[in-house]
Every structure is written in C-alpha cells, then in structure tokens.
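The block underneath contains the structure these notes are about, expressed in structure tokens.
A single protein chain has been removed from this complex, and every other one stays in its place.
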Amino acid sequence: MTLLTGPSRGVRQGAPRRVSSALRPWLYLSPLLLALGVWIYGPALFTLGLSVLDWNLTTPPTGFVGADNFARLFRSADFWQALGQTLLYAVALLPFSTVVPLLLAIMLWQRPGRASTVYRSLLFLPVMMAPVAVAVSWKFMLNPLLGLANEVVGWFGIPPVNWLGDPSTALLVIVAVTAAKVTAFNMLLYSAALSGLDRRTIEAARLEGASSWEITRFVVAPQLVGTTVLLGTLSLVLAGQWVFTNVTVLTQGGPDGVTDNIYYRIYTLGFEFFETGTASAAAVIVLLVFAVAGIGWRLVRRSHVPR
Amino acid sequence: MTITASTTRAGSADLRLDSLTKSYGGTVALDAIDLHIPAGSLTVVVGPSGCGKSTILRVLSGLEAATSGDVYFDDVAVTTHAAGDRDVAMVFQDYALYPHMSVEQNISFRMRLQARHDRRSGPSRDKIARQVQDVAGLLGLDALLKRKPAQLSGGQRQRVALARAIVHRPQVLLLDEPLSALDAQLRAAARAELLRLHREIESTMVLVTHDQHEALSMATHLVVMDNGRVAQSGTAEELFRRPGSEFVAAFVGSPAMNFTARPHGRIGWRATDARILGDADTPGPGLLVEGVVDVIEFTGDSRHVLCRADGSTFTIVQRDGESVPRSGDVVRAEIPQHQLHHFDENGNRTND
Partner (left out) sequence: MSRANHPMRRFGPVLWHTTLTLVAVAMVFPVLWALLTSFKPANDIYSVTPFSAEPTLDNYVRVLADWPVLTLLGNTFVMAAGVAVGQILIAVLGAYALVHFSQRARGPILVLVTISLAIPPQALIIPQFLMTARLGWLNTDAGLIVPQLGTCALAVLLLVQHVEAMPRSLTNAARLDGARPFEVLWHIVLPALRPAISAVAILVFITTWNEYLWPLLVAPKPEDTTVQIGLTQFQTAEGNDFGGLLAAATLTSIPIVVVYLFASRRITDAFLQSGIK
C-alpha cells in the first residue's frame, strides 16, 4: 500500500490474504503435532500393539498372541514383586516429597535474608547434579569393606553393613539417595507457595494473640494443603520413575529383586531379556493404571470445585 | 499537548454498517445494525457498558469479522478485508505501545512493515523518517523519540499512541476510550486537543466512550447505543433537544432527565429547564411539580436541588441569585410546555 496523500487513496483493492488462513495454524502446529505423534503417541500405540504380539527385537513378529504376554507376566513372581516394590517406593518417598521439603521451606521462609538465600541455593543443588555422578559417588561411599559409610557407623560401634548387597538395606539406600533430589525440588515449590501467601492473614492472627504454633497450624498450613496434595499425588505416582537411574547404576534391581520396580522391570524385560511382548504388556498395565488414576483425579477435582 | 499546523492532508472515508450482526457464541453483541458515519466527522459512539460500542470499533477495524452484514468504506465493501488492509488506525484503551521498541520505532512500525512488504514502491527510509518527524512535531514528541514506553508518563504515552495512529494519515481513525486512563484535570485539556487534531488531520474519527459528557462536547455526530442496537444517531444537539426515546433522554445530559408519570407513558424534563416558583408566583402553562427538598449539591456556578415526591425523586438545577431552598422545604417548580418531552409506554417519543 502506497502512502500517497490526496483523494486517490483508498482501501486496497483485490482479494485479501485469506487464501491460506485456514492452513496457517496447522503450519505452526505441525512441529508440535509431529513431535507428539511420532515420538509419544505413535510409540504408545505401538506398545499396545507389541503387548499382543509375539516378537523379540531380532526377528520379524510371528503373530498375534492375544493375552499370552499378559498371562506370562501375571504368572511371574518377579512381576508381582516389582509391583509391590513400586508401592513401597511410593510410600517411602512420600514424606520426602511433602513433610521434609515443607519444613525446610518454612524454615527458610521464616528468616528471609542473605543466609536464607545461600542455604536455598545449596539445598537446591541436588537437582542440578548429574544423577549418575551422585550414584557413583554413593557407590564408592557405600563400599562394604572400605567405604566411608561403614567407617562412620563403625564409630558408633555398629558392625559393617553391606549396604547395597543386603536385601534389608538396599531399598533404603535407594530411597535415601533419591530422596535428596526429590526434597530439593519440592522444597522450591513449597517456597513458591509460601511466598504467595498473604502475610496480612498472619499479621491479623498475630494481632488476635495467636502463638507461632497456632499460626502455623491454623493459618499457614491450611493454605498449603493444595500444594501438598498435588506433590503427594505426584510422588505416589512417579516415585518408581524417580528411582530409576539409581536402581540402574547401584543395584540393578537386586539383590534378589528387592530394589526392582515396575518401571525397571519394563526396562530389563525389554532390553536385557528381549521379551518385548512381556515388557510391553507390563507397560500397558502401567498406562492403564495412569489412565484410571487420571480419570479418577479428574472426577475428584470436578466434584470438589464449587461451580 | 499542542497541535501545530501540518502541511500534508489526507482524505477521509464515509463509513457504513449495513445490517451488521456480530455474535459471540450465544450472545449477540450487535443486532443487525444500520449505521452511517459521515466522512470527516468526529463521531462519538456512547452507551452503557455492554451496549456494543467497543464491538463496533472492532468490526470497523477488521480485528474481528462480522457474523453477518457488511461494512463499507466509501461504498467499497471491506467486510472480508483483514485488519491491516483497511487503512484504519486505532488508539487502544491501554495504548498498546510496543514495549521493547522506542517511541520512534513504535511510530514508524507500520511504515517499516510496508517498506518490507513492497520493496519497490513502499515508503523509503527518508520518507519514513520525515513523516515520523512531522507527526512528532505535531504532537510535541520530538524530545522523546528515543525513549521506551516504560519511561513515559501516561499523557506522553497517549500522544505516542496517537502519533502511531496518524503518522500515515489514515482515512479512518478509531479511538477506544482514549480519555478514560487520564486524570480528570488532564482530561479536559486532552479533549480540546482531540478536537484540534480532528480539525488538522481530516480523517474520519470514530471515538468510543462511556462518558456522556465527553460525548456531547466532542461529537460532530453522536451515536447512542443500547444493547447491541443504535438507539439514536444525529448531532449532539439533536439528541439533547429531541431524544427519540426515554433511554436516550435519560442517558444524554447531566444531571439525568427527570420523569413524571402519566396515564399512558411519562413526561421527561431537564433539571435545567425547571424554574422554582416562589410562594407568590402563579404557575403558567406547562408542567408543575412539587416535592420536598432532600439534598442540595453545590457545584460552583449552580445548585443541584434533589427533591422527593410520592416515592420518586427529581433534580432541579438552580442558578446563583435565586433564593436558596433548604432541606425539608416544600418546593414547587414549573417547566414550560415547549421544554417537555412526552414518551409513550414503550419509551418512544410522541411529541415533536
């Protein structure tokens, strides 16, 4: 459009650029849809399909086997143990997702200042650290003969422990190692929630003579319930995934399958035993559980939110 | 803000909305509107919130498409033309200055885009610089060209928004509540400046406001809207002296028109047309009202006397010099016959 001045100026004549306007959004969305379709939803469907086929990765699939893979899965004791362990992990990590980070966040929140900022930066560090490096370091420290851990417990008169090799301690170790990162991350989220609180509600309570404990219990805690529920739920659902790297590096699911969980099982079935069918069946079960949990979550939220 | 004479002039477009409907999902914002906005006018569209006045701007600008009906600029149907194709400029209520660009870049953005779209016949860099300088001079922005919007005051931002809109001399200039963000004191000055601007630039200006006082004082053409329809359009004087409906009568003018019930409809009369009668006066032909004084508001050059009568209230504006009633006094006032407005049960005007 030219910038002439004078009466000949007018609206641009001719067809406006409406030709590709219907196509345009899809152009912008195509990378997203491609990424999701090819690398997430496609594989998801593929997994569903694999669960009902007889196929190891090396030779072409030999045919439809229906629920055979699932049957085989349910017959193996390993599977049920892994499932149970998954629950154990979920429960064990729960306090480290909720109570511990909450306390830390409250402590930091009580005394804002330079010290607090420094502590917060340090406390958040586990999220940055390469998980393999951390795991390797722990492996070193937990060495039953010479490791630092046994040296230290030795000071208290406790005999050396085979941390990673003893079924009774292995799970605890995995939980402890994973707990650091979980606590660090959730502490940050609680900090955010706390900084979003209206300080005036606390001042009002103070004016009414409430003690520090009463304020925490009746004013602060109720406002954090939402965050806690969210983090708790995420923890229960994702605990098994969070421990994955540590299990792989430190215990490989052992000893005696004590540190195994359903996610690790899928991995070993698929990539160590090449039982793709069974692995996929396990994956499908996990997906189903997620789907049910997701729908349940949706229903709960709908019924709770006043409209 | 002072506006000095400019050298370039541009044309203006005659705007017409033909049976225009705009609905959002289930709600109808504009209901088959026929509206004519004369070329070169300063048309003010006014009405209560939700009446559709902002929607008219959006449809005129092309930012939103009409659901049905047509939009004409100088008899050319622009209904399907995109916003950038219509030679329309707009000053948004929040000014919408691009925060990461300087004042100069904000003003020149449109022309820089044109230069890029049309490398051969688009504006040259010199031309762009010149026109930016011109408009900056016109609106007193020369010293601010390098600043970013965050460094400007509210009034300065408004001027930049105006500059950005008029730099290329659009045929149509739309303004969405341009004065509502300003303090009361700035508002009067800004009003005058807008009027001067209108004289200078010749574009058809369409201005939307909820303030009827602003509307009355600025419009060469006034449109009152109610619930997605045009209640009345014409000059400010027409709408003030001969409101076509109770709605327009009550909306236009301050204080609001008073109404007295009648068997079939109501009679409306303006607070300023009433004359308080002294005890000795005899009422002439016209309407006689009586009531008890409730509250008196002093406005500097006059008094607003709020009175109660049979469960309703009315207001009389009394000029200085007349005897001052007191709260609790019984008061009688008369309104001459020719200053009465008669309305039927549907709220429509019945007298000439």
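A few comments on the model shown:
For clarity, chains are labelled A and B in written order, and residue numbers in each chain start from 1.
Quick note on the criterion: a residue touches a chain if its C-beta (ideal position, glycine included) is under 8 Å from a C-beta of that chain, and two chains touch if they have at least 3 such contacts.
Not measured: the values here are computed from a predicted model.
Contact with the chain that does not appear here is found for just one residue of A:36, A:67 or A:99, A:36. Residue-wise, the contact with the chain that is not shown comes from B:89, picked out of B:89, B:103 or B:289.
Touch with the chain that is not drawn comes from one residue among B:26, B:99 or B:285, which is B:99.
Looking at A:71, A:115, A:172 or A:299, the residue that reaches the missing chain in the full complex is A:115. Take chain A: the residues that touch the chain left off the picture are 1, 17, 24-25, 28-29, 31-33, 35-36, 38-44, 46-47, 50, 57, 104, 107-108, 110-113, 115, 119-134, 136-141, 143, 146-148, 151-152, 177, 180, 183-185, 188-189, 192, 199, 202-203, 205-206, 212-213, 215-216, 220, 241, 244-245, 248-249, 263, 266-267, 270-271, 276, 279-280, 283-284, 286-287, 290, 294.
Contact residues of chain B toward the unshown chain are 61-63, 82-85, 88-90, 92-96, 98-100, 109-110, 113-114, 117, 164.
The rule is short, and it goes like this: only the chains that are shown with their structure count from here on.
Centre-to-centre separation of chain A and chain B, using mean CA positions: 57 Å.
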